[in-house]
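The structure is given below, and queries will be raised subsequently.
What follows is chain A.
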Amino acid sequence: MATEIQSGKVHVQTTINGESVDFLAEPRESLLEVLRDNLGLTGAKEGCNNGNCGACNVVMDGVLVNSCCVLSVEAAGASIETIEGVASPEGLHPLQQSFLENAALQCGVCTPGFIVAAKALLEENPNPTEYEVRWWLAGNLCRCTGYDKIVRAVLDAAERMRAEA
Partner candidate 1 sequence: MRAIQYAAPSTVEDAVAILAEHGSDARMLAGGTDLIVQVREDARDTGVFVDAKKIPELMDLSVNADGSTTLGAAVPCHQLYNNAQFAASYPAVVDAARIIGSTGIQGRASVGGNLCNSGPAGDTIPPLIVHSAVCNIAGPDGERTVAVEDFCTAPGRNVLADGELLVSLTLPKPPAGSGSHYLRFIPRNEMDIAVVGAGASLVLDGESITAARISLGAVAPTPLFVQAAGDALIGLTANEDSFAVAADIARDAASPIDDMRGTIAHRKQLSYVLTQRALRGARARAQGGSPTNGH
Partner candidate 2 sequence: MATVHIPTPMREATDGAARVEIEGATVREVVERLEASFPGLGGRLVEDGQIRPGLSAFVDGANVGRRLRTKLQPESELFFVEALGGG
């Protein structure tokens, strides 16, 4: 059974924030490009396009990834969660609320990546230490805040989420 070699525009079926999504993309287009330019999901940002800033973080099949380092065609059959899926119709996620209340953003361009990454952390480790938060988020560069309020916001959200759990 020979494997098909895909080129040109490829039809990809995937799941994004729980919804089934189809798109056409060239294999050279990254998942980030497709999210932003084909699907209008512009919450993930391009800060470096080589995996060094975390602004494009999404969760793919339950694992935090940099969507700039994923080919669009690799999304076939995957389940992807983006910043647009973090809040529910009922309201903000505790992390989003905590970022607001702790003033944990300035320009805001790194914020979606931080929230997606922090959510992945708290799902794996609901009670992280400050060091564990800083370690997990080391791949998310923020140039405005000095990280202090971001780290506080994540610890604060973790505490609220544990209290609600």
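By definition in this document, contacts are C-beta pairs under 8 Å (C-beta built on N, C-alpha and C of every residue); 3 or more make two chains touch, one makes a residue touch a chain; residues count from 1.
The candidate set was assembled so that all candidates are chains of the complex that A comes from, given by their letters.
Predicted model only: the values in this text are computed from it and were never measured.
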item	value
Touching candidate for chain A, same complex, options 1 or 2	1
Chain A residues within the candidate 1 interface of the complex	1-7, 10, 26-28, 30, 49-52, 54, 57, 60, 63-66, 69-71, 73-74, 76, 117, 120-121, 135-140
